[in-house]
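Complex shown without one protein chain; remaining protein chains in place.
Order of writing sets the chain letters: A, B and C. Residues in each chain are counted from 1.
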């Protein structure tokens, strides 16, 4: 992987620390004992399905909610009780929360007006930010509700930057935007992160989005942070079935540890060769990503092989996925479009993988 | 590619033919002179950005709108003026349009009730369809608004199937559903198409969705059908810049035909080797997909090579994208995660591609 | 005690004091001896006995019958109009809605006097017929039809607006889907449109019924004392005959009758069931 930010490598004090942060709604823990340290200048993304508590978490970080227990430290200072308007942090909302009765300029200048800066200075700063975010200068006097989706996105970000926060929070700001524009804005956001050098904390339910932008990713489930790591770590070394399935299409095989150190498939009893660095456990799941599965000429061509029938194929742009029925189960094999598989539907096929391409998870 | 349906190969009469179908809204042509033949049993998807006229088109096919001119033929019979309730076709709406005051069973039985079938027979058929769509039998008496998003989807499809239509239309039924469930439902829908052997006509703005499910895809733009073909044809041989960009990330290079048969890049004047089967034209675009671009040791390692600086990298699950700045332009290079590129940000790099991996389009 | 409740408490006490006060006063006075003006007398049922022995039940019946007739007529008139506003008129709906709304800005009494001028012998309508067409017709003024006309006229917007809302809440897609599944226009109406717009219709009927039972001006101005609704009896008790406890007792009975009817209808047509919420 490329080395992204020199300051990620220094072991200076974290800009934001969460110590056993919990939030109870009645008897239910929406956020359950979370510990993270966020490094200055980092792009940190919290990803999880809806209801996993990520919005509650970010609202506590922004000061719109108070944790039931635990501490939130900003550069070592406890800020649990500091209200949102006193925190040097700012949030871009899912709804964007623009002020519909104001112009683009007035929206961007809002935090400066609140701070009592004089109008001339305010305008200079607003135009600066509009240039940074590629908004034409003529938009300064335009009503914000007349802007397109992508433009509003940029106004919201400019307004947050005008506050000059030490940390910027993002609450799924791209989720309502259509696919093509979202892809463009994801890349723009990463560029802005690079240009401003601020700490970004982003939440989303889309791991695809998280992978594209983040330096580190934290995966949330049922209020708990189940894994934290770089996109590469999350993708190649998921620590649970949940994380592996969240990242993309995977083949999950329930297995039990056999006496000879091998794995036994729970349904067919067939024995499999485990990956080299396998954790100790009695039963769990073997995860094999579709791009590591191959079509074989004969069963001896790979460490592990299974026989089945070709059931379906799906085109995915540069890749093609094949579904193979093995007994009751369906396996997914992914090939590049340049090297497609030439079988016919319902043909008998052999699929296999090298032992070290499998990932063993105990859950 | 696999051979999908034997009946696609016979040259029997098309089940649905559109002959110069036009729909005017005032002076504006929402649907502009469309000609297609849909084969019996086909899964045909019309894909286009919002406002491209695809909803207007499908509403005319379903009988909810009349074309201004042109003919719609069902097995050779003109059905322009046949109202929706007399056509042997049925639509699954984007909103699903379930009857909120009815149970799951009553929703599915609605077309049978309208037809005057007796209650006992209706229930047998409804339960059959619920089994086909993996809805538990206990849902029969459940209020349809208490079902989850995926379940409602299945109820809407079951209701449409209860009508026993010759053609099923789908108006972006998956667009409001979150990513993971959508992926599952896409595959389920393809399975149902296979099991029922009905003709499916699907519209969507997501080419990803279209690629996964369809036998053939028609791409719409500004009311016109700009290209029709299999997913493979659309992906590997787009006929215009619009189609190539719609399919995914691409590198588009504006070029002019030089005297020596080569191509000249409009911005830098550098000469490029054109693909073997290049159409005749004076100026246009050379399209190169990111997975066909390679990092080179030296410029002579490929037919075409460009020098630039590594600008950014994005993780995309099984693949990694690199942005390379060449002069004013940014090129995207895609590599598999198993074989990442080991450069550092801002390094000088050489990228290149083989002449035949480029696609020339005149628009 | 939740903070919501703690904050709501003073407002609710203020409401109970401010809004319940007159109702409590009326109820209390209905048990005072007849023709007294103090609230300190010994409670008695005398006023209620007087009412049950009198012919007041005729006024009650007139009020209820007039209100019921008004609601039925309003439902028949307003449904097609509301349907047109939502489905047919397109951009002309705005103008039509405005035409319905503007008269509401004019005091009800003025509009009723307008009807008197319009309907009276030698007034706008009959005068025109007589002068220009030589037709001599009887005026309907000061008869039952005039009262009903006035009530329908005054309460039409209160039926129309909830109905329009109810009909507009039926999604176009749902109607299209029913047609697409083979339903004829009539089947779409019966199976989808009517059940889904029923909440709006019911609210309109309840609202206009309650308003119409409490109406007094229409009967006074257009009915010319031909018909005495119960509200008129109450007014007389409070003013000319200065028998406040009797007026209070009549008021209590009216509230009980209307309240019972409303509860009955609401239980019969459970709104949640209609809206498909369970």
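Some points to look at:
Here is the rule we use: contacts are C-beta pairs under 8 Å (C-beta built on N, C-alpha and C of every residue); 3 or more make two chains touch, one makes a residue touch a chain.
Nothing here was measured: the structure is a model prediction, and the numbers come from that model.
Taking every chain of the complex into account, the absent chain touches A, C.
Which of C:34, C:127 or C:171 touches the hidden chain is settled by the complete complex: it is C:127. Although one chain is not displayed, its contacts with chain C can still be listed: residues 2-5, 7-8, 11-12, 15-16, 18-19, 21-26, 28-29, 37-40, 81, 84, 88-93, 95-96, 99-100, 102-103, 105-118, 120, 122-124, 127-128, 131, 153, 210, 213-214, 216, 231, 234-235, 238, 244, 247-248, 251, 254-255, 258-259, 262.
Even with one chain removed from view, chain A keeps its contact list with that chain: residues 62-64, 83-85, 89-91, 93-95, 97-102, 110-111, 114-115, 143-146, 159-160, 163.
Definition applied: only the chains that are shown with their structure count from here on.
Rounded to whole angstrom units, the spacing between the C-alpha centres of chain B and chain C is 56. Averaged C-alpha coordinates put the centre of chain A at 58 Å from the centre of chain C.
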